[in-house]
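Note that one protein chain is taken out, while the other chains of the complex remain in position.
For reference, chains read A and B in written order, and residue numbers begin at 1 within each chain.
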Amino acid sequence: MAEVAWLVRRPLIVGDKSVAQVTRDICAAMETRPSALWWAGFLAALSLLGLGVTAISYEISTGIGTWGENRTVGWAFDITNFVFWIGIGHAGTLISAILFLFRQRWRTSVNRAAEAMTIFAVMCAGIFPLIHMGRPWLAHWMFPYPNTRGSLWINFRSPLVWDFFAIATYLTISLTFWYVGLLPDLATIRDRTASPWRRRIAGILSLGWNGSTRTWQRYEVVYLLLAGLGTPLVVSVHTIVSWDFATSLIPGWHATIFPPYFVAGAIFSGMAMVLTLMIVARKTMQLEDYITPRHVDIMCKLIIATGGIVGLSYATEFFMALYSSNPYEQFVFLNRATGPLCWAYWTMVSCNVLVPQLLWFRRVRSNLVLVFVISIFVNIGMWFERFVIIVTSLHHDFLPSSWVSYRPTCIEVATLLGTFGLFFTCFLLFVRLVPVIAIGEVKAVVSHDKLSGGTHA
Amino acid sequence: MLTPKLTAIRLPGIQRGYEPEQPIRFSHRLHAGEMQISCQYCHSGAERSRHAGIPAASVCMNCHRFVTAPLGAVRAEDELAAKENRPPRRVIAPELRKLYDALGLDDDLRRDPAKPQRPIAWVKVHNLPDFAYFDHRPHVAAGVACQTCHGPVETMERMRQVADLTMGWCVNCHRDANRTGIAGHPVYASIDCAVCHY
Partner (left out) sequence: MSAEGANRYWRALEERGAATAAEGPDEFAARREGIDLFLSRRGFLKAAGFGAAGALLASCARAPVQEAIPFLSAPEEIVPGHALYYASTCAGCSAACGMLVKSRDGRPIKLEGNAEHPLSRGALCAAGQASILGLYDSHRLRSPLHRGQRASWEEVDRAVGERIATISKNGGAVRFLSSTITGPTIRAEIDRFLGSFADGRHVVYDPLSCSAILDAHERTHGARVLPRYLFDRAEVIASFDADFLGTWIAPVEFAAAWRAGRDLEAKPPRFSYHVQIEPLLSVTGSKADRRIRIAPRELGPALSHLAGLLAKKAGLTFSSPPPADPELSAALATLADRLWQARRRSLVVCGSQDVATQVACNFANEILQNYGNTLDVERPSYQKQGNDRALQELLSEISAGKVAALFIAAANPVSELPGGENIAAALDKLPLVVSFASHRDETADHAHFVCPDHHPLESWSDAEPVAGIISVTQPVIRPLGQTRSLVETLSTWRGRPTPAYEIFQASWRSRIFARQSQETSFQRFWDRAVHDGVAAVEPARFSPRPFDVSAVKPAAPAKAGAAEGLSLVLYAKVAMLAGQHAENPWLQELPDPISKVAWDNYACLAPATAAALGVAEGDVVRLDFGAGSLELPAYVQPGQHDGVVAVALGYGRKGTARFAGIGPRWLDAEPSVGRDGLVGVDASGALELTDGVLRYVREGVRIAKTGRTRPLACTQTHHTITVPDMFAANGSVRRPVVQETTYAAWQGNPAAGREGEEAESEDLWPDDHPYNGHRWAMAIDLTACTGCSACVVACQVENNIPVVGRDEVRRHREMHWLRIDRYYSGSQAEVDVVYEPMLCQQCENAPCETVCPVLATVHSEEGLNEQVYNRCVGTRYCANNCPYKTRRFNWFNYPHQDPFANLVLNPDVAVRSRGVMEKCSFCVQRIQQAKIEAKQAGQPVADGAIQPACQQTCPAGAIVFGDLNDRSSRVAAAVANPRRFRVLEEMNVRPSVNYLRVVRNRDETDGEKSHG
């Protein structure tokens, strides 16, 4: 309640908008012609995507050997990117599901974009489990189906199988959630748009939405249920991803701390990505009134919180290693900090632990440029976290005879860039085709009388 | 349990019913069925090697040095010869001539240096993928009847693949064998992967 009272005092949306104006403002982005800036961004993203497609098709036609991996380091960029992108996705689910259940009404300005981000991130992530296989054309063998081999099933003990299901579920739920949230706005588009094509498509997609109270009520119920379904995913997906490592016996991998550690890291990175996108979006799309410094401020605080957890996890890992008196465990962590790949480790620490500390200062939080820069740092840092966990643990493991180094090839780098290409291509299309902000929900927080009169939920 | 239903529709790579033309119209029905020649008389590899093997032409000659045509044809020639009172000519059935040609024999079944020897290129009917290592010996030793896998060969004019030769088909037979034994006596048929795949 205190939260609500506080909300009463300061509106979430500034420049007290009329409901009609809200619609106009948000729909503006779709109804005007794309700006030169958008085109520039889109072409850049598209070319990156092209690069990635080329790299991947070369790898698939030639062999995994086109990557820098070797007999000791069996996973590197591929799984690093996979975990990175899955992590990015989590913020969306968190914002849309958990914050919804917690009545965090500020989320309304960002949830649409965040959910879109989730979907695109999961798409990017999904590529890697597929292409990291030596024989991707046999990927369907990962799926349990009756066959003529007597029958030969899959290995349900394998974390990779768990992954397969976790991610499939994650994508489905996120997609449904996003789509259901879109319904009222699709209706808005249908009703506003001039172009017959748009109307027809929006008409079909909006499933005959008529804005009646009953529709709204049904909608709210479904949305709430989906939020309920989505919530466990925030925890489960990255927990299962972390089991890929936690259940193995490689020092630096098999650690019970991994699930919470990974989940926190995921939200941390996701929030950073949301900030990165939102700060740009509000500027370029004149949405300053909807995505206000306050939103940024709150998300910064979330970043500090999750960043704190991540930092603590790093420390805990180290402590446990030294405390365990397991020579292999100890070695792995000392090697991370001082070994041949220590530069990656310290990049990770400085980006994820040191830099975010700046956000303790309100002045920093209110300086959007700084926040933007910091969010970029966090993104980089979180990518390196996965790289450090995967590569430094593998490259010097039990038998010194198999210790080797690892260097990525251009193909691997191109593949990573390609996924960014895919992500931004999708995102830029998204901002052109559907409202980046959930109009229906935002309207709920514009006028004060509605507020005090309880919520729709 | 789903396997039989699935294999009812022919899945990719399953060659059940494969019945290719052979260079010589050799009839298993005649040899194995009517004549009751035991399978391993010709396919002697079955108990000595992984492959049962296709008999060398010399094996055919063990009989066909003397049997050169169906009895009917020979009788007819004899009668004709008797009528024309001349020594009966040797009758050579067209399919057998192919055998003699392959060996480079003349009509009196003597080696004719002029004729080249060229081996007979039979068409393999039962093909397993190259990563599956099947060995006839343990199956023969365990007393598995040839027909269990090759079907009622003694009734076939032309050789035909009867079993679908899928992994499931092999494995299920091994499972059954462990349960019921073979020809009365208990056996142990492993279903380890490395029994066939290495």
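What we mean here is this: contacts are C-beta pairs under 8 Å (C-beta built on N, C-alpha and C of every residue); 3 or more make two chains touch, one makes a residue touch a chain.
Just so you know, these numbers come straight off a predicted model, no measurement behind them.
Taking the full assembly into account, the omitted chain touches A, B.
Across B:Glu34, B:Asp106, B:Asp135 or B:Glu157, the single residue that touches the chain missing here is B:Asp135.
Of B:Ile37, B:Ala57 or B:Leu109, it is B:Ala57 that touches the chain left out of the display. One chain of the complex is left out; on subunit B, the residues touching it are 10-13, 15, 18, 20, 45, 47-51, 53-59, 61, 102-103, 117-124, 127, 129-131, 133, 135, 137-138, 141, 188, 190, 192-195, 197-198.
On the side of subunit A, the interface with the absent chain consists of residues 58, 62-66, 68-72, 74-75, 132-142, 152-155, 157-161, 164, 244, 247-250, 322, 325, 327, 330-331, 334-335, 338-339, 394, 396-405, 409-411, using the contact rule stated above.
One rule holds in what follows: only the chains that are shown with their structure count from here on.
Taking the mean of the C-alpha atoms as each chain's centre, subunit A and subunit B sit 64 Å apart.
Contact residues of subunit B toward subunit A in the complex are 2-3, 6-7, 11, 14, 164, 166-172. The part of subunit A that touches subunit B in the complex is made up of residues 146-152.
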